[in-house]
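I have a structure here, written as structure tokens, and I will follow up with some questions on it.
With one protein chain withheld, the remaining protein chains of the complex are depicted in position.
Each chain carries a letter (A, B and C) given by its place in the written order, and its residues are counted from 1.
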């Protein structure tokens, strides 16, 4: 029984992940063909792991954090457009707190800065969740408000300046340091990934989330605290965005309220969708999201490696996303791979639903 | 006998691996009313959807007036004179009644819709059918029953040669059913419209249909003239077993002792403005209380207040000896009140989740997200209830949306039985499900109450209510008007009398 | 046939129900008036008619994409590609006339055909391949920004092209600003014409009513025999056309093309549509509400300009807070108008 359950789950996951994994492998293969095996094979220099692929992972860490939070939000049928602004707020609060301190290397100060930033971003996330769950405002609108105002808040925190933390401050280790030769951002992202996987799959949170996203009213009548869960999920998403902002700020040693994490929400949503989670809510795939993030990260390097100019960034990203989106569409696959079987002009809505019911 | 108007032969339809229709033949003659009968999953709806262009068939032939046709959209079928009314109202609530009636066929001035002419035409159309509505009002301002009549009026107006009615009466009350059946007779007689009628109400089928085609498991069982097929034989054909077995089930249900003690649940002056007038209601352990009344009489509203699904704005509720405060579905479940809502799909199940997940949802919700049900316990209880309730297919990992209505209802019941409630509230648990599952559920209700569980039971079918209930609360116009207690009062006739009398007293 | 007549009063009076539909737009108009008179009371020169005229001049392109967005949102979809399509259209206008030397009217026609064609393509992908509109149009957002940058990485002037002088040619009413009159350029009239046409199409044609029907309940619309495919694809065609037209209007407005222009315009358009009372879930809203929404958006900016001492960040925060206030207001009204049906 248990085995059967695991097998089916594995299959379901495998089916969802097949296309993104294929696309990622193609991208990696292209890079290896152009720059050699060094692309994928890391080496240790100066006591830290480096290499093109490790760099991609390290740089993708903030996006991964945000995309993971976004996955949970999307699972509840929501969306969070404010993560880019929250990223900037988290970065701004942390850096400003540190440069306002006397000794920028004091552990207490850094701890306080990180704590204040995370609490503030969690509060912002909870605010978004409250707007959605308790005021019944559509998620896209509720979070649009903070998307507009958020960067203003971040600038207010920094007074429009770009606070620069001393390079000697241990705060920068969050973005630049390494533990056991592996860069800290990768550790943080991996830890959050593992924590979220455990949180959602080892407890019942994942199932309850999927229930709330799949059918909010049924979930309410089944006695699920759906409002509480919704707030929790937006809170986690805000927290992830704030943490991503901290990593970004630590990496640079400064916080740019205007440009930090600009349009990262779109990349995060793309990563979630590439990873197989539907924007309509319900089932979610954290591993798929991680793969989606790596695809997006690898894409940027691929463009430079194959010698295309920077202007291709957007175009190539669009094309890759289009391909993944189409490959994930059963209708498209049927159309392409079974050209001889005519389909009805009007696609029957959810044929699967009809199978046994009628 | 006149030549066939519609002739379907050897129709085959597959849905990714499942054969929904397997070589079905169907013949419809001009001016006849023809019932398609079968359990849920027999293929009735698929047959209709193939005929109306919603689904494309994989093999077979459809002749309309002797000419082969193949519709690739409902629009194309309508254009060829085949109109359909579905069980669930398929109109758009945000548009006005007139627009819904005439959408796609609006009277126009040049390229523009002539709203004045449209309203006039819509008004005339409804007047003709004996329906009086404000055609300019949004459809959403009318009850579901009225919306269904509008849907029928729309189909009639298409001037169809063939009118298909798929469970049109499931949300209508008696008067409305009478209007509909009268309308059908008139259309058949005056316009020679051929009609396909699908209904679970055998009484209506026998009342109006000329012929019947019976399907079972996607295959054709046969076609009979109504007069040649007694009810018991029909049921036998539909179920594929002897009708006697069914009757035995029904008999086993009635009669058991109710513990004579303080009520488990006691509502005093419970009410909600605009929804249900304040009412008093007691339910004791081991008792089945039925709620009877016409559609819109406030049955669902009554039980939703008790279940905590809606907030009461007057009165008080006590349960199990304690006063209930801060009532909502979660606290209700914690107290031992389980509620199976009326609409399985939108309020009950989460379609994407598996059978197992849907079953343990309430149990898990009660424990909170942090305390997961251990895997072994979960597998055990799920397997136990799949077996106990006879859920088919018995795969705990299948998404619940792929199950038939009856099996979905059983999953929902299992969800609540898992938390071992003291009071089980069932709102229309047998609506739209096949005869076999219906009997299973009725039997289960009787068993549970026998074990000491209190049950509140809402059903549109008075037969079912009288058969199962120890007491019956009768509602009318959003008011609880009477509670029938004695054995002698528990008849369909008595309930109808009560409803009529309740109206007279006002 | 039974002679009995079935009568049912609507669950609420039709008068009220008719009104419920107009509450969001009524709120928008009330807010618009409140903002305007607040401005008049607080700032000198705010009562000049040109202040209102400027709303139609500066927001003409936004108005046009917001109208296209209204169609899409009414049908239950969303179009994130409009800002990029707009920038791409402006850039193409400049490139084809200045670099390639094609005749301007031909170029404008080509651009409009192109925008329409893009809408057709993405609408077909959304409908036939069931790709979520958010993602399909997000592809457009990236794709056209990229293509625009590939045409030119810097801004490009087309002031030498005679044809583009037409847009800012203006009509003066009441003898110019100094005599207390105002002026409006042709491109404002073009934008107003788009609103008028959209209004007629949405309310008086089968396509328009089909948009409402599909947005209300797509499955029902299909079963009612309405041309769902044509309608769903049609709204993206309208939006694509509007986006390219807005790009052309932007070309008229500045006679220059900038590859980084209109970044985030889709969000402005969505905000304007939402402020205008159209529900993002589809099926309910009015194009005139969108007009009011664009006016509110423009008026907020005007107020910030007249205030003149808001720092960059306070301006953004004020914008966000006002949007919040508005949405809560709208939500409160909608909730009080909600009802439980049986």
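Keep this in mind: contacts are C-beta pairs under 8 Å (C-beta built on N, C-alpha and C of every residue); 3 or more make two chains touch, one makes a residue touch a chain.
The criterion applied here is as follows: contacts and distances are computed from a predicted model.
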Per UniProt record, name of the chain withheld from view ["ABC transporter substrate-binding protein", "Inner-membrane translocator", "Stage V sporulation protein AD" or "NADH-quinone oxidoreductase subunit A"]: "ABC transporter substrate-binding protein"
Shown chains touched by the chain that is not drawn here: A, C
Sole residue of A:55, A:130 or A:203 that reaches the chain not shown, by the stated touch rule: A:55
Selected from C:54, C:116 or C:231 as touching the chain missing from the view: C:54
Residue touching the undisplayed chain, where the options are C:103, C:281 or C:305: C:305
Touch list for chain A against the chain that is not drawn: 35, 45-46, 48, 50-52, 55, 59, 155, 159-162, 164, 176, 248, 251-254, 256, 258-260, 300-301, 304-305, 310-311
Chain C residues that touch the omitted chain in the full complex: 23, 26-27, 30-31, 33-35, 37-38, 42-45, 48, 50-51, 54, 57-58, 61, 149, 152-157, 159, 168, 177-178, 250, 253-263, 298, 300-316, 318, 321-322, 325-326, 329, 332-333, 336
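The rule is simple: only the chains that are shown with their structure count from here on.
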Centroid distance [mean C-alpha coordinates] between chain C and chain B, Å: 43
Centre-to-centre distance between chain C and chain A (centres being mean Cα positions), rounded to whole Å: 30
Residue list for chain B, restricted to those that touch at least two other chains: 54, 73-74
Residues of chain A whose C-beta touches two or more other chains: 345-346
Touch list for chain B against partner chain A, complex: 15-16, 18, 20, 40-41, 43-46, 49, 53-56, 72-74, 307, 309, 329-330, 332-334, 339, 341, 346-353, 357, 361-362, 364-367, 369-373, 375, 379, 383, 393, 396-397, 399, 401-405, 408, 415
Touching residues (chain side chain B, partner chain C) in the complex: 54, 73-75, 77-79, 84, 86, 89-95, 99-100, 103-104, 106, 108, 111-113, 115, 130-134, 136-138, 140-144, 146, 149, 154, 175-176, 178-179, 182-183, 185-186, 274-275, 295-296, 298, 300-301, 310
List of chain A residues in touch with chain C within their complex: 79, 135-138, 140-142, 144-156, 160, 257, 266, 269-270, 273, 278-280, 311-319, 321-322, 325-326, 329-332, 335, 345-347, 349
